[in-house]
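Before we start, here is the structure in question, set down as structure tokens.
Missing here is one protein chain; the remaining ones are kept as they sit in the complex.
When the chains are written out, they are named A, B and C in that same order, and each has its own residue count from 1.
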């Protein structure tokens, strides 16, 4: 198993703890001949980084987040050899976390890591921190670039729900980090107010991220146990804080009839609707892939609650400091990265076998 | 990838088409010394089989479904060698399906299999048929038996929603196949009426299945890419017709605040609530595992619709014959099987490394 | 791990014990569109089977060895879905083996299976019997057919040494089963005499099998841990009784100088020699692949020796009955099969990534 790898022939393997020396990853199975630079990676990493909008719901860790490419790229081009990447942790403040050394933060992995391994790097959640996802974004950028160049695939995620606020996608162009990746600019102010109010109360809120893949080739997916929806679901479910994955109509299918849900076909191989989210029988249809990912509200909040320490004694905890009010926002590029990694892996497998 | 395997060191690999000679599987990595008989497997397979309640929403394929164990069990006990299993297809009626030879049934895998492979066994969906899941149930029975004996783990699934009908679980004992695995017997009549009405109209309905795992040891799960929720999600998403996976509070977390969602802890390592569904940071907490699986309404319905044939020409299709009105019912033992397989795989990995 | 699978995206998984109901395998990841029949498989299986030459060194188990294809082939053509195959064990005589129920045969896996699993199917070696390799040959036949059609690859193995007798390959055509796969017909009589003499004494002899692959495309192999020589070596080392694997010049390189061993190149991308066995840096050069596989003498011999029983008590054992005097002979098609499986797997991976 070795939990720290994802993908079969295009595979990401990661290491690193939130407040250790660095985060890092190896991207193996990369096709040769892709033009890649550290600048390319920075674009997506910057989308993951909190910045100006720190007041309204994004963690304030102000690290440069400059990924260094160590290998696998020669004279600007991938060589087919593994790409080692490296991201220094400049903003190490282990003291901030010493107070939680022996306390299990509710809703966090502190308790389960301790139970599983018997030892635990308690600094900022150690390995369980969402800082880990920076490397996923770096690897995903390379996958995105490959898919775009090779197949014209475009991947775009956005914030589709926060609490009871549900912005709808109109134009892809409107989605930007400074608007919380909200696809409807008219609802940004509403979101800002919600985040401000939560910040004052010391609370957080759940959210949903929707990701679309366009220009997807048909035929990707390996039934019966590596259906493309299953591998996408698997990848997304690994993102910190995710509690639900929906494909196409998602949980709404429970209340639908067969006559409403099936997508009729007409000549020129066109589907009249896309209830399926672009996947039938675990294989892409060629329509847009549509996936919804539900994030729980962050458990790192100021409002105090009861918990226990390593001796099993009860205590009260209140988590102050730089924490996300709505983790779905920063997760937008992470969701895109996971979709890109899975699609690339499946494309290479499919092309090898079914050419 | 080789799509037809699931699990890393406890692994199920399957083969077979719906109307071929037989279905079969190999279960590899089985611990030695488990008492297993073909009778044991029959219990779960019978739960998956439609029978008396054929009028109200269950497919009527009346096969004996008697799995034959070919290897890996000697003198009634597993030897640690791979268990080969075999299930004959007695009820082969390929003629029934000849009419669909060149037509793509909307909502089915016909179109995508053709696009992926260029050839297709059109008889009853071939490899994409849900008959495949019979072998998953057989393999899952062995996993369940091992988990029960070794750890006291009990796994139970039930029908938690059909359309707008949402029965709640009261007592585990009440759940039985003849009540559609509905956990509230007072709602069975309501379900029957719904199914009868749909049958008359030639339509189908979506559903949700909830599965619980009890007496789960803490510490199972391999972050950061084989979190137990990710591997469970992956397994479930491979079941035919699944469109959403939820862990614990699931999609409800989107509307929740951090102060509502986190599970506080008190002395004796107890959690006051179980919003997390028994998983934190991708590792089991020791609480009940709670997973919800949403099934789309079957696309095999009598109400006609438009589709295309292999030449891209439009045609009208109406699927008559023996088909599920609500596929979630027969999926109940399948959902249990997938949870059992993943838990066994993770338990063996965890025990090897962290003893 | 789940030890019973080999190959990454073209994968064989097997089950079955020597004297159980049947042997079987699943071949997953097969490219669609290959014409395959049970007749095709029979050719190689017959080459593995002992027959007329029973007097001179080949086991006499006279089973029909007719593999049944259960799935994955539709109207004579592979569908891309897993191929389930099945080989009945007609010649079950468990009584023959009851005498060894509690005795560990020296040189066999009896002791180690008992130590590993705690239980053991003692009938004819159970899972550790070389009968298992029948399914490898069946799977290999499909791989061979694919390689031949897709790339023109031809694979041929022969008996290159028995004791101190070392026949040299002259013409591929001369190699046939009735000559013990000896490549030099002038040495067949010498072999016959050796086998007769050993049979009288109740002893056995070691042997070496050499396999050649022709028309191999350059570029196959995945450094640094799935070099093609490493994956070939792995596959071969799994064959029953193998104690050494050599690539190209093999162990002779120990006594060679660099100036003798390197293969010089001249224009038209030609190599002047093939000391490397067609592999440099773990990747095929396009020259012939040359692999030598050393088989130990069978431990199933009449000459008695000391061993222990399950209580650790000493006893004497003499193994009579149908046993190979020289296991390398029947291993010839097995060695070919393993090379074909590994080459197919690597070709599909390479084509997917480096097209």
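Note that a residue touches a chain if its C-beta (ideal position, glycine included) is under 8 Å from a C-beta of that chain, and two chains touch if they have at least 3 such contacts.
Only a predicted model underlies this, so the values are computations on that prediction, with no experimental measurement involved.
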| item | value |
| --- | --- |
| Per the touch definition above, residue among A:3, A:124 or A:183 touching the missing chain | A:3 |
| Hidden partner chain, touching residue among C:31, C:183, C:297 or C:333 | C:297 |
| Selected residue (touches chain absent from view) among A:20, A:124, A:241 or A:258 | A:20 |
| Touch residues of chain B, complete complex, unshown partner | 8-10, 29, 31-32, 80-81, 223, 348-355 |
| Hidden partner chain, residues of chain C it touches | 1-6, 8-9, 12, 14, 104, 106-109, 111-113, 115-118, 127-128, 132, 161-164, 198, 203-208, 218-227, 229-231, 233-235, 237-238, 242-251, 253-269, 272, 276-277, 279-286, 294-301, 303, 305-308, 312-314, 345-346, 349-350, 354 |
| Where the unshown chain meets chain A, residue by residue | 1-5, 7-11, 13-17, 20-22, 24, 26, 28-29, 32-33, 68, 70-72, 74, 77-84, 86, 116-121, 126-127 |
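The working rule: only the chains that are shown with their structure count from here on.
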| item | value |
| --- | --- |
| Interface residue overlap between copies chain B and chain C, same or different (over half shared) | same |
| For chain A paired with chain C, centre-to-centre distance based on mean C-alpha positions, whole Å | 46 |
| Intercentroid distance (Cα basis), chain B paired with chain A, Å | 27 |
| Touching two or more other chains - residue numbers and ranges from chain B | 1-5, 8-9, 14, 116-118, 127 |
